[in-house]
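Right, one structure below, let's go through it.
A protein chain is absent from this complex, but the other protein chains hold their places.
Per-chain numbering from 1; labels A and B assigned in written order.
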Amino acid sequence: MKKILGIGGLLVFVCVLTGVLNPDFVSVYNLQNTLRWTSLFGVISVGVAFVIITGGIDLSIGSVVGLVGSLLAWLLTQKGWSAPAAVAMVLLVSLGIGVLHGLLITKLRLQPFVVTLCGLLLYRGAARYITDDQSLGFGTAYEGLRRLAIGKIPIPGLAADSFALPVPFLILMVIAVIAAVFLNRTIYGRYLLALGRNETAARYSGIHTDRVKIIAYVICSVSAGVGGVLFALDVNSIQPSGLGEFYELYAIAAAVLGGCSLRGGEGTITGVIIGAAVLRVLYNAINILRIPTHLEFAIIGAVILAGVITDELVKRYAVKRRAVRQLAAEQAHKASVPS
Amino acid sequence: MVDASAAPLLEVRQLSKRFPGVLALRSVSLRVLPGEVLAVIGENGAGKSTLMKILAGVQKPDTGEVLLDGRPVEINSVREAIGLGIVLIHQELNLSDNLDIGANIFLGREPRRCGLIDKQRIFRESQPLLARIGLEQSPRTLVNQLAIGQQQMVEIAKALSSQARVLIMDEPTSSLSQHEAEQLFRVVHQLRSNGVSIVYISHRLGEVRELADRVVVLRDGENAGELAREEICHDQMVKLMVGRDVSQFYQHQLHAPGPLALEVRGVRTLAHARHSIDLQVHAGEIVGLAGLVGAGRTELLRAIFGVDPMLGGEIRVAGQSVRVSHPRDAIQAGIGLVPEDRKEQGLVLEMAVRENLSLPSLRRDQTRGFLNREREADITRQMIGDLRIKTPGPEQIVQFLSGGNQQKVVLGKWLAMNPKVLLLDEPTRGIDVGAKREIYRLMEELADKGVAVLFVSSEMEEILGMSDRALVMHEGRITGELQREELSEEAVMNLATGGGRNPAGVSQ
Partner (left out) sequence: MNNQYRSLLCVLSLSLALAGCGKPGEPAGASTSKPSGATEGGTSKPKLAYVTNGIDPFWNTASAGVRAAAKEFDAECEVLMPAKGIVDQNRMIETLLARGVDGIAISPIDAANQVGVINEAAARTRIITQDSDAPDSKRLCFVGMNNYSAGRAAGKLVKEALPNGGKVMIFVGRLEQLNAQQRRQGVIDELMDRAAQSLETIQYDPPGRVIEGARFVVLDTRTDNFDYARAKANAEDAITAHPDLACMIGLFAYNAPMCKEAVKEAGKLKSIQIVSFDEQDSTLQGIIDGDVYGTVSQQPYMYGYHSVRILAALKRGDESVLPPNGFYEVAIQEVRKANVQEFWTELKKLQKGEE
C-alpha cells in the first residue's frame, strides 16, 4: 500500500510538473494519447508482473509482441483470414508460447532468463521468416478491428467532441481487474506470492508449484499477445524485425517501478499500471516540453533509478522502525510480567 | 584440573552494548582461565552472540574493557582479534567449499613464492594440523566432499594454524551427528590439555555438563550466575537461564495407542535405496525416531510426505493405501510435516502469520478457486490462541517472530488441517528452553487428541523424554525398536551406531 502511494506520488509529481510547464499536457487530445499508450504498455507490464512475482523473468515479451503483430497482419492481409479467427489464432500462439516457457522452466528446470532469452531470438526470427521480412500494413481495410486500438468510447454526459475513453484503456481495465482479483482473491494468487518468496516452503505446504508457475508464464505471454495485437493495430504498419523490440525492458521497468521485486513474491497490479503510466508520461513530457530527443533515455533511466533508490531507502527505514517498535513492545511486555 | 585462582587469560569487565532500541549487554563480566573450557549459556537473545562478536572483533562495545594477560586491549577488527589469538568459529561455517582443505586453512594469509601461492608449503603445514585434530583427510580434499563435522574440524585447524589461544565456539554441535559431536569433544579435551582456552556456547545442556569446567549464564544481557564444575547440572542451568525453577521439563505421560494410523511398508528412499523400511505409528502415540545425522531419518520423513520420490513400497494412512508423489497427496491423506529447516522449508518468512498459517488449508477452504477469507481469519485466530503464538497480530511478518513462535506457526499450519499423522523433524532445533517446553506440551496435547506423532530428534534427552516408543535408525535401516521402559541412552546409542556392544556414549 505504501509502495503504491510512493509511485503514485511520483506519477502525480511528474504530471503536475509537466502540466505547469506546458498546460497542453492536460489537453483532451494529449490525455487520450497518453492514456492509450499507457494502456498498451500497461497490458504487457501486468503480464510480466506475474512472472516477476514468481521470481522469474520474461525477456521474450517484445519478440512475442512482434510475432503476434506480424502474424496477425500476415493472416489478415496475406492469408485472408477473418478478423476473429486471426485474433483467436494469434492469442492461441501466445498461449502456446507461455505453456512452452512454463514447461521448460518447471519440468526441465531451465533458468527463466535462458529460456526467454532464446525465445527472444526465436520468435523474432520466426516473425521475420513467416513474413519474408516484409513490412505489412492493414491499410484502410480493417478500420473496424483497429477500433480496438485507436477507438474511443464517449463518456455519457460529456459533449461529443470532449474527452472520450480510448478503447485500449477499457481493455487494460478489464485485464487489470481480472489480474487483481486473481492475485488477491484466489488461492492461486496467494500460491503465486508464496512460491515467489519461498518455493520450497510452498511445496512443503502442498502447493503444486510447477502448475502455478506455468500459469504465470501463460498469463505473461498471453498479455504480450494481447499487447501485440493492440500495438500492431495501433501503428497500422508492421515491421517484423522491429515491432516490439525492447518492449520487455519497458514492461520490466514498469513492473519494478510499480513495486515488483525481481527477487519475487512482491507486487501489486495497481502499482504496475502506475509504473507503466509513469514511463509513458515521462516520454510524453520529454516530447511536449521540447526536451532534446537524445536526452530521453538518460532522463527515463535516471527517474527509474531514483524511484528504486527511494523505495529501497523507505523500505529500510520501515524495517528499522518496525524492529525498534517491536523491541519496545517486548520490553514493555517483560516489564509487566514480573519474573 | 584448572586452578580457579589462576590469573585469567582473557577478562571482560563491565561490558555494555546498545543497539537501536535495545540494550544487548548490560555491564557483563567474564573471566577465561588458561586451559579451561568455559561454557556460556543462555536463552536466545540473552546476549551470548553479541558478547562473542565483541571478543572476536566483529563489533565494538559501548563501554567496558577487555583484558588479555591482564593488559587492556582494543579489538577493532577480526584480523586484530586473530592477531591477539582470539578466534571465533561461527555456527554457520565460513568455509569456501569449492576450495580444498589446505586453501581454506590458509585463506587470506597464503604463503607465497614468487608472488604465487606456495601450495606445497600449504599442504606441508596443513598436515600436522589435521593430524592434531584427528581429521584423516588429505589437505588437497575439497571441502565440499567433507561431512559437516569434518568441515568443522577444518575450521578448528584453521584457528589453530593462526596460533589461537582462545577459541570461541558458537553452537558447534548444532548440525553434527552424535558421533561427530563426540569427535569434537575429544578435540576440545585435547586442546584444553594443550593449554588452549575454549569458550563454548551451546543450547545443549547435556554436552555442557559433559564438557565444561565452568558455566557462565547470561539472561537478558546480564550476568545471571555462574556454576563451578561440581555445581553443573541440568536443572541448575535451566533455572539460571529462565530465572525460575524448572523441575519438570518433560511432562511425558504414556499414551494408550489407538488404532493404526500410519503404516510404512517396504519404503525405499533415494538416499538409502538398498534398505526398505517398515514402521507403524498408532493414533495417539508419540514415536521418536532416533539415530545419527545421515542415518536416513529425514529422508524417510521426506519420502512419506512426498517431497522426495519413493523407490517402491507402500504408505497406508488409517488402513487406506495412499499414493504419495507430491506433498499435496500426503496432506490430502491427513499427513503433516514440520520440516527440519524451519526457515527454508516450513515458512514463507516474508509473509504474515495469517498467510503462513492458512497456506495448506487454502485449497480445502476455497470456494471455486476464491479465497475464503472468513475461514482464513478463523483459523488464524484459533491457532494464535490455541498455540499461544506471541505475535502483535495476525498480520505480523513471520520473520520478526522468535524461533519458538515461528515453530508454533509451522505447527499451526498442520493443526489447521486436523491431521491424522504429524511428522516432526528436529522440532526444537535452535529454539530456546521456554519454547521447547511449549512444543513438547503441544506434542502431548496432539497425541491426547488421537494424532499419531512421529518425530525425529538428534537430542538424546528429547528422545528419552518424549517417546512412547522409539525407533532407531542406522545407515538407512531401522536397527531396533525400544519401548518406553527399555529406553536408555546406552540402548539408543547402541542401536544408532549399528549395534556394537560398547555404548558409544561419553557418560561416566
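Assume a contact is a pair of C-beta atoms (placed from the backbone, for glycine too) under 8 Å apart; a residue touches a chain by one contact, two chains touch by 3 or more.
Just so you know, these numbers come straight off a predicted model, no measurement behind them.
*Asks:* Using the touch definition from the header, name the shown chains in contact with the chain that isn't displayed.
*Replies:* Within the full complex, the chain left out of view touches A.
*Asks:* Among A:L122, A:I288 or A:V314, which one touches the chain that has been omitted from the display?
*Replies:* A:I288
*Asks:* By the contact definition given up top, give the residues of chain A that touch the hidden chain.
*Replies:* 22, 24-25, 27, 29-30, 33, 37, 40, 128, 133-135, 137, 139-140, 150, 231, 234-243, 245-246, 283-284, 287-290, 292-294
Convention: only the chains that are shown with their structure count from here on.
*Asks:* Nearest whole angstrom, what separates the Cα centre of chain A from the Cα centre of chain B?
*Replies:* 45
*Asks:* For a test of understanding, state which residues of chain B touch chain A in their complex under the given definition.
*Replies:* 20-22, 220, 243-244, 305, 307, 326-328, 330-332, 337, 339, 344-351, 355, 359-360, 362-363, 366, 369-371, 392, 400, 413
*Asks:* Residues of chain A touching chain B in their complex?
*Replies:* 185-188, 190-191, 193-194, 197-198, 200-208, 265, 320, 322-324, 326-329, 331, 334, 339
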